[in-house]
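The complex appears here without one of its protein chains, the remainder shown in place.
When the chains are written out, they are named A and B in that same order, and each has its own residue count from 1.
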Amino acid sequence: MLRFLRWRLLQLGPVLLGVSILVFFGMHLIPGDVAQLLLGDKGTDADLQRMRHQLGLDQPVYIQYFRFLGGALQGDFGESIRTRQPVIWEIEQALPVTVELSLAALAFAVVAGLLIGVLAARFPHSALDTGSMVGVLVGVSMPVFWTGILLLIVFGGILGWLPLGGVLDGSLTVRRITGAPLLDGVLTGSWPIVWSAGRHLVLPALALGATAMAAIARMARSTMLDVLGLDFIRTARAKGLAERRVVSRHALRNALLPVVTLVGLQLGLLLSGAVLTETIFALPGLGRLAITSVLARDYPMVQGVVLIAAVVFVVANLLVDVLYVYLDPRVRYQ
Amino acid sequence: MKRVGLWVGLGLLIVGLISVGRGGPAEAQAQKTLVIAIGADQTGMDPQTVQNNESGFVMSTIFDSLVNYRPGSSEVGPGLAESWTVSPDGKVFTFKLRHGVKFHDGTPMDARTVAEDLDRAINPNNPCFVPTRKGVDTYDEFTFGSVKDNSVAKMTVLDDFTLRFTLPDPSAPFLSSLAMIWQGIMSPAATKQYNCDAGQHPVGTGPFKFVEAVRNDHITVEANPNYWGGRPKVDRIIFRIVPESATRMLMLERNDAQILADVPPSDYARVQNNKALQLYKQAGLTILGVAMSNDLGPFKDRRVRQAMNYAVDKDAINQGLYAGATTASQGMPPVLWGYNKSVAPYPYDVAKAKALLAEAGYPNGFSTDMMVYANPRGYNPIGGAKLGEAVQSYLTKVGVNVKITQYEWGAYLARFRRQPWEGFAIAGWSGDNGDPDNFLGDLFEWDIANGRARTNNTSRHHSPAFDRLIRDARRTTDQTKRAALYEQANKLLHDDAAWVFMNHTNQVRAARANVKGFVLNPLQMFFNMELVSLE
Partner (left out) sequence: MATDVVAVGVRRRRVAALSWRRLFSHSSFVVGAAIVAGVVAAALLAPLVTSYNPIEQSFRDQLLQPSRGHLFGTDEFGRDIFARVVYGARIALIVGVVADGLAAVLGVALGVLSGYFGRRVDAVLMRIVDVVLAFPYLLLAMIVVAILGPSLINAMIAIGIVYTPQFARVVRGVVLQIKEEDFVEAARAEGAGSLRILGRHILPNILSPIIVMATLTVGYMIVETAGLSFLGLGASPPTPEWGSMLATGRSFMLTAPWIATFPGLAILVTVVGFNLIGDGLRDLLDPRLRGRQ
């Protein structure tokens, strides 16, 4: 286990380095002069020279890369062209919202997916089973941005049960501890905040987690079916154990492993889906920040957001892999 | 086992519903507190080292400059200096400072302390010299000139209350630049105490004193009872940071905020239809238009340029594309002093356009190119491509065929500013110091000394009469004379039709109806908040 962990951590370095190189050079391929971009519609020749010098643009490219890397390691990505706020500040604002949304969606996907999958496996070829599998097919194929809009129309517009977007009701302000509204509400012990934040989180989490839930349900069902046919289960049944116990204690543990792998595969879709979900529900998260920055040609911001998001993603993947190995030490990666 | 959980859950639910009914925290203040909702946090409150709007909002309640803008205008009036004289050659500015004014930390305000603060803008040997500090955005070189180019102003302390600046060239806009919030005077004691960076501990002479700033939450300032401009009518101002505009709107409606710094066009009707609220609107200090290559192609002829202005229906575009968030343009923002009221934007007149084209020798029109960019700008919220398309369709009707090429913003800037492009190009500008020279001069003046257009004169407009007016207006500091000169220049510019002038983006704010004395300022800062009261 430790050896595996060490090996994976060793791999982390080069990958992150590669990510930083891609992000740095990606931004360098932008047409036009970065210094002029920062000055916008203004700036004399002298101003341009000064800006280029300040940004280190008159240095050779590899020195510029190291400046970028050095800054990035300290959390300094420069200033947003659009808002003139430090890039890292904007990211600090936005990241907790995205993390909270993603975790909520993941929780929903895993719990609901497992439930549906296990139940479908429990009663194979029943109406429940076929029905849920059709639902799964649709769920896996639905574009997340459409799901979000539909949910908004139905639950927010027509039924009016849930809010139409945002993180909190207008009049409420929560003292910022982590930046994640629901969590901060819990930490400050403020029930109105928790209630409001929770209500605002429901639809986005459902929309974001729907695809993952469908995939997990399908996977859970098929692995459960496999496991339920195995010998040790037959033995347990023969021993006279209650069916429920058979399923929950013996079969479920074995069915979990592939689900963990699946979650790992779904992480990327989850983070990407967050961009779309945040746009639809007007959540002030990292995804929406990324889009606004790309559209406004705010390159320092794009650089910072993409790098941070990639790092988060790589680390999350690592955690999933560790979890998998923890659950099944028999697995040895190549 | 499960039952208990169920009851506990129900209990929590009931408690929750009850507490929701109680509503938000009650603020039983004897003090009068004004809450202003802003969209982002300040990034530092040392005037010389930041340039972002939110910092400016807060600083404008804490600091004075040597001269201040008059309430609601961009005209310059007394500030920390109660009077000043300018030498006949326009290069020497002598300021007489007020007596008896103290910084919020007790440091007396006089020529020496002011000079101590401004020294870091012009003296490279000052340990806190601003222009070379890393990570700062500063207007110091814009105002005082650059040490590198040897164009920096010289500062002399003549006596306890007299401060003198000597400029290398006569420049009346110097006063407007001094009035900017970015030249607010910080207590030198504070700068020293915090190692050159008092950005989170601002100390000024303004109507409000800094109390606290909680990151991403709020900034509190309290009234300065000894303010030389009169005691503020409210006791406290809290700037609340609320990133979502929908949330800010709700706060205003529930009186959790009394002023909104920004209102999206989709909310205008909501504010106007609410008796408890009031919408404040003012044409902004920006300009948007379609520049023409004044020295290349058919556009060399003034009649062609005028024809283009007649050919485009600006009102339709402003209503349709910009949904009423803009004011039509005749070349100069109406909110700027020196604006010529008798000059109106070109009306939509296809017949006149055709006639002018025929007169100029293009009875059948002509073909040309247009450069556009896609991204939104502060002076152009919908981006350049859409404006270009709209203009293109109007021009087709008078026989002018336009081929649009879209460039990425960076590439666009490179071409637009540095290459002798020909045809049309989307152009825009936002003002820095509220001086007409910053608009008419920067955008349309010819640099006679160097024989070419000024850097920002991307349309390469060249009119000797216009240049003379601009130069003369820069050399005199007599406000009335300057205004008259600019009014003439405005008319000339309009007749010269250097651009197809399109619009100015409005500055819009909203406040509760019981907020009195609140006036919009063209520079968009919260100046003169000592005049604001809550009924």
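Basically, a contact is a pair of C-beta atoms (placed from the backbone, for glycine too) under 8 Å apart; a residue touches a chain by one contact, two chains touch by 3 or more.
Values in this document were obtained by computation on a predicted structure and should not be read as measured data.
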| field | Residue of A:Leu9, A:Val61 or A:Leu150 touching the missing chain in the full complex | value | A:Leu150
| request: Using the definition of touch stated at the top, determine which of A:Met51, A:Ile81, A:Ala290 or A:Val320 touches the missing chain. | output: A:Ala290
| task | Could you tell which one of A:Leu5, A:Ile30 or A:Val186 touches the chain left off the display? | result | A:Ile30
| Of the residues A:Leu225, A:Leu257 or A:Leu323, which one touches the chain left out of the display? | A:Leu225
| query | What is the set of chain B residues that contact the non-displayed chain in the whole complex? | reply | 374, 385, 406, 408
| said: Please output the residues of chain A touching the missing chain, sorted low to high. | reply: 11, 14-16, 18-19, 21-23, 26-27, 29-31, 124, 137-138, 140-146, 149-150, 152-153, 157, 222-223, 225-226, 229, 261, 265, 267-269, 271-272, 275-276, 279-280, 287, 290-291, 294-295, 297, 299, 302, 305-306, 309-310, 313-314
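Convention: only the chains that are shown with their structure count from here on.
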| Separation of mean Cα positions, chain B and chain A [Å, integer] | 39
| field | Interfacial residue positions of chain A with respect to chain B in the complex | value | 30-34, 36-37, 40-46, 50, 54, 79, 83-86, 89, 93, 165-173, 175-176, 179, 191-192, 194-195, 282, 284, 295-297
| query | If you look only at chain B, which of its residues touch chain A in the complex? | reply | 15-16, 19-20, 23-24, 40-41, 43, 50-53, 134-135, 137, 146, 148-149, 215-217, 240, 242-244, 246-251, 253-254, 256, 375-377, 407-414, 417, 428-430, 455-456
